[in-house]
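Please read through the structure below; I'll follow up with questions.
In this view, the complex is presented without one of its protein chains, the others remaining in place.
So that you can tell them apart, the chains are marked A and B in the order they are listed, and the count of residues begins at 1 in each.
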Amino acid sequence: MAYVAIADRDHEHELHDPHTFITKYVWSQDHKVIAIQYSLTAIFVGVIALLLSGMMRLQLAFPDSFSFIAPQDYYQFVTIHGMIMVIYLLTALFLGGFGNYLIPLMCGSRDMVFPFMNMLSYWVYLLSVIILLTSFFVPGGPTGAGWTLYPPQAVMQGTPGSSWGIILMLVSLGVFIVAFTMGGLNYVTTVLQARCKGMTLMRMPLSVWGIFIATILGLLAFPALLVSAIMMTLDATIGTSFFMPAVLEAGMQNDHEGGSPILFQHLFWFFGHPEVYIVALPAFGLVSDILACHARKNIFGYRQMVWAIVAIGGLSFIVWAHHMYVSGMDPYFGFFFATTTLIIAVPTAIKVYNWVLTLYEGDIHLRVPMLFCIGFIFTFIHGGLTGLFLGNVVVDLPLSDTYFVVGHFHMVMGVSPVLVVFAAIYHWYPKITGKMYNETMGKWHFWFTFLGAYSIYLPMHYLGILGVPRRYFSYGPTEFIPESAQAMNVGITYSALFVAAAQILFFVNMFMSLRGKKSDPNPWGATTLEWRTPQHPPKHGNWGPSLPTVYRWAYDYSVPGAAKDFISQDEPAAPGAEGFDPEHPNG
Amino acid sequence: MSILGKLAEKSWLTPSAAGDGVDMNTGPEPAAKTALALFIAVLTSIFFLFAVGYRMRMHQPDWEAISDPGLLWINSVALVLASVCMHFARKSALSGDIRGVRYALTLAGALSIAFLVGQFAAWGILRESGLYAVQSPATAFFMLLTGIHALHLFGGLVVWARAAARAWQGIEVKRIRLSVELCTTYWHFLLLVWYVFFTLLLLT
Partner (left out) sequence: MFVAIVVVLLVIGSLIFHFASPWWFTPIASNWNMIDTTVDITFWVTGIVFVLLNLFLAWCVLNFRHKKGRKAHYEPENKKLEIWLTGITTVGVVAMLAPGLIVWGDVVTVPDDAMEVEAVGQQWHWTFRYPGNDGDFGDVDPRLISVANPFGMDPDDPAGADDVLVYSPEMHLPIDRPVKVLLRSKDVLHNFAVPQFRTKMDLVPGMVTYQWFIPTVEGSYEIMCEELCGMAHHTMRGEVVVEQQADFEDWLGSYPTYAEVLARAEPDAEAGKMSYMACAACHGQNGEGNPALNAPKLTGLDSWYLKRQLQHYKSGVRGSDPADALGMQMRGMAMTLVNEAAIDNVVAYIGTLPDVPVVATIEGNVDRGRDLYQTCVNCHGAQGQGIWAMNAPRAAGMSDWYTANQLRNFRDGLRGANPDDRYGRQMAQMAQMLNEEAEINDLVAYMNTLGQTQLADANAGRRFE
């Protein structure tokens, strides 16, 4: 039976065909529009989180100089900053933003398989963001329990937002999980079912692999957060004792008994660890494609890269308690989790080697996306290596809850993936907008961000080795913390404010270039399908009258004997490739 | 080609005829079925984690087991029968028998509603015997496990209602077949979940 793509079939659900402004750009079921909606919302709320971090840094550098930053405010900032960045920015941007935009295009589909549900997922995500931001306006303000929301403190007096703020946070997370599930079902099903003819799994670009596996991780891991959120909400509202033991609250006995705070931590981190890979794996995939394109060289070891992504995804479910080494859980668990954690370092390291080996003997064009990729490699090497300290249980003992941890997770979650976000936005900007960005401004943006971010987080590790604790509003006169540490804090704050300000270059570039000069349909000479749409930027339905057919993998760059230094995926056997033997490509 | 085979493909050995070893599916049905399978995986994760939480909480010193209301057995029978009816609805849909679909579907829904009512009544029985979720962790978990299961069954009933309405409106069987198939799979899954939860509750 001849293959007929989903979208071309005669069935009861026609592909959506919007005509009005509202249905084209607001209540849109087009994955590209939804992607932009997700991205803009995520970046907007990310800027709020950035401002919160600015205030935190001001307090740390100039303690007690600002009356509007009282201790309870500070802990609220810490909490909301963390939660927004991890979930509402990074997860939403990588999966809802990049996933939505790239998956159908890179797989040769017209759209996601369930466009209506896709649209719904964005609006539910927006609702979750609104609920979260509402917590700033309720009595008591937002929760200040840390992004990890540990009970019993999260729901007890003494922690900011323990009455209303925590409830709104938990509800917001629940709503986000609903949105994520709707989106996630779309991404996975589209990858599995809606690839165009010839697009085997192993011909998919690594961007798709990264987002695909990350989505599966999310579908299986977010339930743990939902379960713990439901149980904590019940504890806080009707007074059950899932997590609440018998405790004193401001001198008075409470009514709880027998609950286990450690149970919450197990559930939370069973979600929390895969979550960091939900952020990292799409970044890994995206950077591989951008690197290969701008180095005019196939990603080195594509199969190993895919296997590594799958292995990291699978292993990520059995390492969670490395976040709990000092939690009071059975200490013998430490043996198991330290081992699994250090095992996961191996496939991760392979990926790093392969990125660098892609550059080896490449033809490297040092354009803005490539610069950000190099920045990613450098910072990810650092962040990944510091993870080995924290994963090794006994080494974690003095470092846990210090600034070493803060430095590590910012480097691997905040710096490296964000550099990839920038690389990706610059790389696909011509595709999405049809225009070319300003290269010079982009380069300045890169240098300020890369050097600035590294100078923020490198010193933090050493403050952590000294023993400076994290989540401290101020240190007061503490004997083992010398004056120089406070001076370093001032330096870090100046770097942070500078880097934050430098992002203006990015926003200005993005907006100004919209009215700038048009770009070629494929300015970088990339092989992947999204550059092959008949319209530039792609119109609704992506491919015009007929879907593409794929003949090759995503990395035919600099193929010996070929006419150009790249061959698009939908290019059949190239006539100029006589004598090209794929088994022995270099003769 | 097995999944391992697919992942071992040396995809740079191109150009090859498009479609070699290509594992494409044909039709919107596979998409919906895949999505349901994924959704069931998500739900499995949720139910599994609730069960894990239950087992971990049991080990705390203040745990006092409660005896489960006998009503649960009756409710279980209702749910089993609902699944059986769904099975017949599916059979009817596959063989083009719209009347069979109507009756089987309606009965399945009615039995499921009966199950939900029965579960709610079981909550009442616990309350009357003085067991409150706030004081008794076993009661809290009883209500949580049955509640989450019931909530998802209710969600299924929303989809069922649409399918049943269309069946009675005189729609062509083949246009409702996919819905019935998906509902049936979902019902069987929830029955399995109930089986596991019920066993868990009984054993403790």
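Here is the rule we go by: a residue touches a chain if its C-beta (ideal position, glycine included) is under 8 Å from a C-beta of that chain, and two chains touch if they have at least 3 such contacts.
Everything numeric in this text was worked out from a predicted model, so none of it was measured.
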Out of A:Trp27, A:Trp123 or A:Phe378, only one touches the absent chain, namely A:Phe378
Which is it among A:Leu133, A:Ile318, A:Leu342 or A:Ala573 that touches the chain not included here? A:Leu342
Per the touch definition above, residue among A:Ile364, A:Ala500 or A:Ala573 touching the missing chain: A:Ile364
Residue among A:Gly165, A:Gly184 or A:Gly334 touching the omitted chain: A:Gly334
Pick from A:Leu267, A:Val393 or A:Ile456: which residue touches the chain that isn't shown? A:Val393
Absent-chain interface residues of subunit A come out as 63-65, 67, 70-72, 75, 144-146, 150, 152-153, 156-160, 245-253, 258-262, 295-298, 300-304, 326-328, 331-332, 334-335, 338-339, 342-343, 345-346, 349-350, 352-354, 356-357, 359-366, 371, 374, 377-378, 381-382, 385-386, 388-389, 392-395, 397-398, 400-402, 451, 454, 458-459, 462-463, 465-467, 469-480, 482, 484-485, 488, 555, 557-560, 565, 585-586
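The rule is simple: only the chains that are shown with their structure count from here on.
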Which integer distance in Å separates the CA centroid of subunit A from that of subunit B? 32
Would you tell me which residues of subunit B are touching subunit A in their complex? 6-16, 18-19, 21-28, 30-31, 34-35, 38-39, 41-43, 45-46, 49-50, 52-53, 56-57, 60-63, 133-134, 137, 140, 144, 148, 175
Complex contact set, residues of subunit A against subunit B: 1, 3-4, 6, 9, 11-13, 113-114, 181, 184-186, 188-189, 192-195, 197-203, 219-224, 226-227, 230-231, 234, 238-242, 255, 257-260, 263, 266-267, 270, 298, 302-303, 306-307, 310, 549-553, 555-556, 571-574, 582-583, 585
